[in-house]
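Quick notes on the structure that follows.
Every protein chain except one is present and positioned as in the full complex.
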Amino acid sequence: MSDLLSLSRPLPGLPKIGQLRSHLRGINPGLLVAGAYLTFLAVATIAPGLLASADPLATDAHHLFSPPSANHWFGTDENGRDVWSRVIHAARPSLLLGGAAALATAATGALLGLAAGLSPRLLGNVLMRLTDMLQSFPEILLVLVIISFWGANNATLLVALGLAGVPRVVRQVRAQVVTLQRALFIEAAITLGLPRWLIILRHVLPNAIKPVLVLFPLDIGWKITAVATLSFLGLGASPPAPDWGAMLAIDRDYVLNGWWLTAIAAGAITGTVLSVNALGRALIRRNEGHR
Amino acid sequence: MTRRLLGRLGAGLVVLWGTATLVFFVINLTPGDPAITILGGPDALPTPAVLRQVRAEYGFDQPLWGQYLHYLGRLLHGDFGVSYRLHQPVLKLIAGQFGATATLALWAMVLGSGLALLVALTTAKRARWLTELLTWAEVVLSSVPSFITGLLLLLAFSFSLHLFPSSSTHGWTSIILPTVTLALPVAGVLIQVLRRELEEILEQPFIITARTRGLSETGVRLGHALRHALIPTLTILGVMFTTLLSTAVVVETVFNRQGLGRMMSDATTNRDVPLVLGIALLVTSINILANIVIDFIYVVVDPRTERHE
Amino acid sequence: MLSRSTFLRGGVGLTALFASARPVLADAPLDLPVGGHREISPGRPGGTLRVSVATDIGSLDPHALSATNVQWIGRILFDNLVYLDEQGIPSPWLAKSWIISPDGKTYTFSLRDDVTFSDGAKFNAEAVLINLEHMRAPATKSPLAGTYIQPYASGRVVDEFTFEATLRAAYSPFLNVLAQSWLAMESPKTITECPASLAYHPVGSGPFILESYKPQLGMSFIRRPDYNWSAPVTGHQGAAYLDRLEFEFVPDASVRYFSLASGEYDFTTDVPAQAAAAAQADQALTLTNRVRMGCPNRAIAFNVTKPPFDDLRVRRATALAMDRDGVAEIAGFGTYRPIANFLSETTQYYDASAASSLAYDPDEANRLFDEAGWIGRDADGYRNRNGERLGAKIAITSTLSSIPVIVEIQSDLRRVGFDLQLEALPSGQLLQQRNAGQYQAMSGGVWHTNTPDALYINYHGSQIPGWKQGGQNTSRLNDPQLNTLLEQARETNDTGALRSLYAQAQTRLIELVPAVPLYDNHTVIAYGSHVRGVIYDTSHETPHFETIWLDEGAA
Partner (left out) sequence: MRPLLNVRNLHVDFPGGREQVVKGISFTLQRGECLALIGESGCGKSVTLRTMVGLPGAGAVVRAEALEFDGVDTRRFSPAQWLDVRGGRIGFVLQDALLSLDPLRTVGEEIAEPLRLHKSLTREQRSARVIELLRSVGVPEPELRAAQYPAQLSGGLRQRALIASAIACQPELLIADEPTTALDALVQSQVLDLLVSLRNGNTAMLIVSHDLAVAARLADRVAVMQAGNIVEMGPTREILRNPQHPYTKSLLAAAATVHAHVSVRHSSVSVPNSRVEIATHGVTKSFTGVDGKRRIAVEPSSITLYAGHTLGIVGGSGSGKSTLTRIILGLEKADSGEVQFQGRPWLSLSSAERRTVRRRVQPVFQDPLDSFDPRYTVEAVLGEALAVAGYRRGRTRRERALELLRLVRLDETHLYRRPIELSGGQRQRVAIARALAAEPAVLICDEPVSALDVSVQAQILDLLTELKRKLNLACLFISHDLGVIRRMSDDIIVFHQGRIVEVGDAEKIFCSPKHPYTQALLAAIPDMEWCTAAA
C-alpha cells in the first residue's frame, strides 16, 4: 500500500546540516519521543547488556508470573524468566530482521526495476509480467507458504519477507526509470555526449532509487510488523530466543495469569512500529517540502 | 474495450498458470513426507499397506514432472483435488469458508472507506492543530498491528465489558469487533492518502473557480473534491484487497472466526498442499479480477482514463 | 496421541482477571479417576448442551483418524464391540459375550440382536466383518485403527449374530483396542455404498445422530430416541437425556475460558491448564482433571542410535538433571502429576516399584557426565570432551504448544553443562527427519491407549518409524531383551504372566532410559454447575454425553 506514497518526480536531497538546527527547533514533540524511543532501542540492539543485566534465558520454575517489582521491572513470564531482559534482548532480532528484510526488498526491487526499465522492451515486459505474478499473489500467502514449508529460520524469514513488497519497488523504480529517461536533464546529458552507462550510473540510478530510499523507513516498520505477526501466528523465531511477537503469542494464553505480559509485548511492538513510521512519515513530508 | 478486457483476462490466465507452477514447485521441492501428513501427522501409526496406498493414490511415487502435469491436467478440468487433512474436495472447503471472509472484508471495506472519506472530507485543509492531530491518528491507525488491535478490543469489549460475545458464532454482533479491527488500518491508510489528495485537489484552480461561482465549502468538497478523491481510493482498494486478506488471517485467528484467512494459515501449517494451491489460485484470480474491475470503474469515475488508453 | 491444547474461557471482568492474576501454583488437588464411570441416578430429559472444543479434527470417520477428539466423538455417534470395566477388563457392549481359543488366535463373539444403525442398517456379524475389513483396507488410509488390529487375519460370519475373528498370532490387547473409539462400529450400509461420505456424514449406532458439521466452525448432534444399548458398565438405560449437542471450535485458550465463565458455553472439553486454578475457584463451574492410560508425557525422546544419546550414561544423566516438579508446574500449573515411569499410573499392570530411580538428582547427573568423559567446561559453562561440546539438538514443530516445558528442560540441562538446542521445524521436515532417523532427540509427547501394549508401540524394535511404515518408537530403541518381553506379553492372556512381563518391561525401560517421562497425560474438562450426570469413559477418561442432563433449577 505504500506505493501510493510513491513520488512520480525525482526528489531533491535531504536538507543540509546547517539547516538542521532550525528544523530541530520546530520539531514536533511526538517525533522527539519517537526518536528517543528508537535511540533507546538502538542501544538495546547494540548492547542489550547495558540495559538489562538478567539473563533473558534463565528460567525459574518457582517464580512464574511474578508481577513487576524492583527485582523484575516487568515481572517474570511463564518460565519465570525476567521479562524486562527479554523485551530488551528481543530488540536486536526484531530490528535487524526488519531492517535486513527491508534492505533486501529495496535492493532486489531496485535492481529488477532498473533492469526492467533499461532492458530491451521484450525482456522488460517479461520482467514486468513476472512482477505482476508476484503481485497478484498475496504477500501473506507467499510468506506463509515459504515459511511453513521451508521452516522459520532467519534465512527463510529474510527471503520471505524480503520478497514481499518487491513487486511494489520494481514498479516504482521502473516507472521512475522510464520517466527519468525522458527527463530533460537526461537529455541534456545526452547532448553533452556522455555515454549511456555513465548517464545511467550518474543520473538515472541515484534519482530512480530516491523514492525507494524515502519509503525505506516505512518499509522497515512494515517488516517489523510482519515479523511480529508471523511470530504471533507461530511462524517466527524459534524459542527460547526472546522475540516480541512470540512473547505476545504465548503470553496471550496466559492473560489470566499475567496480563501485563501481553501488555508489555504489545507495547514494545506498537511503540517500535509507531516510532519508525512516525519518523518515516516526517522524512517523507520533509522531502516533499523541498520539492 | 472488449479487446482490452480479453487482453487483461488472457494476461490473468498466464499469471494464474505461473502462480500454480510457482506454488507447486515451492511446495513440492521442500523435504517432507506428505503421506504421513495425510494420515494425520506424527501421531499416525499406519500399516505399510496404508502408506503404499496413500503414496500411490496421491501420485507421490511419480516423478515430480509427472505430478505437475497431472496436477495441471486436473486443474483444467476444474478439479482442485482433495484436502490432505480434511479429506474433502478443496473447492467445497473453499466455498464453505469464502462467504465468511468475504462478508467480513466487505464490511471492513465499507466501514474503513466510509470512515476515511468522512474524516478526510471534513478535515482536509483545516486548522493546523487538526492536521497535526490527524497526522498522528493516521500513523497510529496504520501502525498498530492488527493482532494487537484485535486483542485489545477483545480484552476490553468482550472479556471485560461483555458488550460483545467472545465467540465468533453468537449472533450478528460477533462480526462487529473483527470488522472494526480489519477496518481501522484500512481507514488509517485511506485517510492519509485521501487527505493528501484532497489537500492537493483543494488547491487546484478549478476548485478556486468553483468557489468563485459561489459554491459553498460543502458544495466544493462534495461536488468537486470527492469525485477526485475517489480515484486514489479505488487504486488503494485494489491494493488493499491483499492487505485485507493478510489481516483476515490474523483477525480470524484472534477472534476465532472461520474463514479463508484462517483456513489458509491452517492449510499452510498443516502442509495441506491441495488446499494451499487451491486457495492460492482462488485468491490470485480474485485479485486479478478485482483489479480488472477496478480498472473499468476508473473509466466511469475518471473520463480521462479511457482517452489516455 | 500428542495432545495439543492451548487456550482459556470465562466471564470474569478485567478486575477479576487482574485480581486472580497471581497464579495458584499449589493446592490444586488432583482428581484421580477413581469412580465417575457409572451413572448414579437417572437424569431429566431435554435441553441443549453448548460445548466449546479447542480444535476441529477436519473429518469424522474414526477409522480414518488418529485425532484425540475421536475419543469422545466416538461415544456420541458410535458404539463398540466391547467396553472396559472399571478395572480395565473388557466387558460386553455390542458383543454380549465372547470365547477366546486356547492358542489366543480365535475370538468368537456373540452379538446383540437389537441394535440398528441410524440409517436403518442392522447390526450383525456381517456388519462387524465389514467394519474390521474397512479399518484395515488400505483405501481407508487408517492411521490407527488398522494398525491396532494388524494381527487380525480373517473374519467369518458364523450366523447372523455370531462373528469369528481369526488372528495371525496371539494378541492379548485385541479386546482392549476393540473398546477404543477409533475402532467403533460404523454403518455397514454407508461403508459399502458411500465410503467417501463417512468423513463428513458418519453413520453409527450411537446415542446421537450428526445434525450438521461445519469445518472449523462447529458441529451439532441430535438425540436418537430409540437408542437403548449403552454399555452395561455405564449403568445408563435408554436414550440420551439431552435433545441436542452443539459443539463449537474455540482454539483460543483465553476465549475458551472466558466464554465458559460468562455462560456462553455450558461445557468445555479442553480447559487450558493455566486457567484450571481460576476455573476451580469459580463457584459456578465444576472442573475435573483425570489421568489417562498409556505412556505419560515424555518431553524428550532420545535417539539411542546417534551421539551423544547412544551413550546410556548420557541419557541417564540427562534424565536425572530434569527438575520434574518444576516442569510439571510449568506445564500444568499444578494440575499435572509428575511421573517418572514409562506407564501412567492408571494403566493396567503399572508397576510402582520401578518408578523412583529416575528422580531429579543433579549431583548424580554431574557424576554420570564426568564418568562418560565430559569433564571439561567451556567459557559458556558447558561440558566438553576433546574439545567437543556436550549438547544435542531437539527437533520440535514450530507450532508446538508445550514450548515452555522444553524451555525449562533446556534451562535445567544448562545447569549441568548440557547444551540442548531447540530446532523448530515445519512439520513436513520433522516427519522427514523422523523417517530418516536423522535427529538427536525429539519431543516425545504422550501416547494414549487403554492397554500397557503402549510400551510395544513406543519401544519395540519393530516400531521404529521409517519410509515403509509409520511408527512411534522415535527413540529407535531395539533392545532384544525388551523386545522379547513385549512380544511375550502380546502372546499370553494370563493375567499373572502379563503382570510379570510388563513389570519387567518397565524396569528394563528405566534401565535403558530411551526417553524421559515427566508428567501424566490429563483430561481437564469444566462445565457449569447446572450440568449434571457427567461420567467418564473407561478407556479414554473423556466424558460421555448420553448421561449428561441439565438441572435448570441450578442454572
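By letter and in written order, the chains are A, B and C; residue numbering begins at 1 in each of them.
Here is the rule we go by: contacts are C-beta pairs under 8 Å (C-beta built on N, C-alpha and C of every residue); 3 or more make two chains touch, one makes a residue touch a chain.
Given the structure is predicted, the values throughout are model-derived calculations rather than measurements.
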For the unseen chain, which displayed partners does it touch in the full complex? A, B
Residue among A:I190, A:L213 or A:A241 touching the omitted chain: A:I190
Can you say which of A:T45, A:S148, A:N207 or A:S275 touches the chain missing from this structure? A:N207
Chain not shown, touching residues in subunit B: 125, 204-206, 208-216, 219, 223-224, 227-228, 301-304, 307-309
Applying the definition given at the start, please give the residues of subunit A touching the unseen chain. 10-13, 183-185, 187-196, 202-203, 206-207, 290
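Keep this in mind: only the chains that are shown with their structure count from here on.
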How many steps does it take, at the fewest, to get from subunit A to subunit B if each step moves to a chain that touches the one before? 1
In terms of mean CA position, the chain most removed from subunit B is C
Determine which two chains are connected by the greatest number of contacting C-beta pairs. B-C
Where subunit C touches two or more other chains at once, the residues are 14, 17, 252, 254, 398-399, 426, 428-429
Shared-interface residues of subunit A (touching two or more other chains) are 147-150, 234-235, 252, 255
Interfacial residue positions of subunit A with respect to subunit B in the complex: 1, 3-5, 28, 30, 129-130, 132-133, 136-141, 144-150, 221, 225, 228-229, 232-235, 248, 252, 255, 262, 266, 269-270, 273-274, 277-278, 281
Under the definition above, what is the set of subunit C residues touching subunit A in their complex? 6-8, 10, 14, 17-18, 20-23, 25, 252-254, 257, 272, 274-275, 278, 323, 325-327, 329-330, 333, 398-399, 403-404, 406-408, 410-411, 422-426, 428-429
So in the complex, which bits of subunit C are touching subunit B? 1-2, 11-14, 17, 52, 58-59, 61, 64-67, 136, 138-144, 146-148, 150, 199-200, 214-218, 248-252, 254-255, 258-259, 262, 264-265, 397-399, 426-432, 434-435, 445, 457, 467-472
